[in-house]
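Okay, structure first, notes after.
A single protein chain has been omitted from the complex, and every remaining protein chain is retained in its original position.
Up next is chain A:
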Amino acid sequence: MTDVLTDAAGSGAAAPPPAVSAHEITKRFGATTALSEVSVSIQAGTTHALVGRNGAGKSTLVSVLTGLQRADEGTVAFGGAPAPAPSDRDGWRRQVACVYQRSTIIPALSVAENLFLNRQTDGGPIKWGGLRRRAGALLEEYGVDVDPGALAGDLNVEQRQLVEIARALSLGTRFIILDEPTARLDATAIERLFGRMRTLAAAGVTMLFISHHLREVYEVCDTVTVLRDARWVLTEPVSAVGHDALVAAMTGEAVKLTEVAPRSVPDAPPVLSLRALTLGDAYTGIDLDLRPGEMVGVTGSGSSGKVSLAETLGGLRRADSGSVSVSGSAVGVGVPAALRAGIGLVPEDRHREGLVPLLSVAENATLPIGDRLGPAGVVVPRRRTAVAEEMVRRYDIRTESAAAPVASLSGGNAQKVVLARALSTDPRVLVLINPTAGVDVRSKESLLGAVRSAADQGTGVLMVSDELDDLRHCDRVLVMFHGRVTATLSRGWDDAQVVAAVEGVTSEGASS
């Protein structure tokens, strides 16, 4: 690993220059140091993983490597030659393509135009028909089932992510960065992405891959770099660092991840009941009873209807028929009715439905409990700050202060704010959609711990997730397939059962 560092300094004469090297990069945002003298170099043709806890500086390094942000100190080189000037956007674009963590889809434009943004033609007027055909071919190649003429804003989170991936991989650059591409994809889509990545790697393309799923790092990457608290910690071949060593490097402490302790749910009448709930072609005939304190997981592929189901409960969608009731009384339509009934929702898209980017962390976190922060609708700032600071501490949110705008938080930390807010209302039913997407291994534990303790207090939890680690906390797991619940797994399931059920293959032992 010292070799790698010397190479980064550009003195490696014998070896070919690394495809990309960042040398002693420092980047500050006001009082926050996001990167401190970080050096990384990536050998041509390798797939390099970048891991670290939320707020470690991964995405900041990405924006420096793609030229979107200029480092305060340090240099970037591609293939031994210095990086283009900051204003030379075309120069950067020839060197590196990127799937950013924050969506770079333009909602008001068509899918086709998003795919070919700023390269709609080689010159001369745009031929829209041809562009749509090319887009259609590209989407087909990547197995994305959307109409290229559709507005990108009407796509769901997963489809948008797939469009971004297809765009970045099709740009034809020799270096591609993927910042948490898998956080919003289901297992099939992830497999397909990995297949693509292997093909590209075989063709000699260099990749930088960021993920909080260490399993994925072992699956597709050759080398791994760990960042911790804005500093470089290690760079090693993945075969040379075990899972625990990697977690220890990320967290700076050699503690084991805790096992999920068994829990028991008292027998009680259901707090949430669904009867024959049906919505168009999203889901059909869903029946469910959720007891107070029970945690029920819902999983399935992207087209299983699980997200629509959760959004219906949270009031974002309206079912065509069937009923939803909380403690026996029917729930009205819309978000306010759901909130009044005591249903809290952690939505899928934190940027669109979750957070107000320019308001502070404190304001965002306390939005639904404004009435509790002072008399007669007045929000007492001191009370709000106190409540927010407590949340920041409890959920381990890395922010400059509770007064910093949410837009300045790293992806995983923003997710924590959304969850903290949902829990702040003490809901009777908590509906979570991919609550730990983009959250690092340790924070995942504390977040799930918070959900568990809410359940222990009697909240019924319905958790829609693709993550086996999330589902392991649930008392039972429903698997949906094309809009129907096809399997119910009780505690003690093994991973293969879930995977098989999600793929639409029922196994005898699993169904109940």
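Following the convention adopted for this analysis, contacts are C-beta pairs under 8 Å (C-beta built on N, C-alpha and C of every residue); 3 or more make two chains touch, one makes a residue touch a chain; residues count from 1.
Assume contacts and distances are computed from a predicted model.
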item: Record-based protein name (UniProt) of the chain missing from this complex, from "Phosphonate ABC transporter, inner membrane subunit", "Oxidoreductase", "Autoinducer 2 import system permease protein LsrC" or "Fructose dehydrogenase large subunit"; value: "Autoinducer 2 import system permease protein LsrC"
item: Selected residue (touches chain absent from view) among A:A137, A:A150 or A:A330; value: A:A150
item: Candidates A:T46, A:T66 or A:Q161 - the one touching the absent chain; value: A:T66
item: Residue among A:T47, A:S308, A:T366 or A:S465 that touches the chain left out of view; value: A:S308
item: Absent chain, residues of chain A that touch it; value: 66, 68, 87, 89-90, 92-93, 98, 100, 102-109, 113, 117-121, 125-126, 128, 145-147, 149-151, 154-156, 159, 280-282, 303, 305, 308, 481-482, 486, 496-497, 500, 504-509
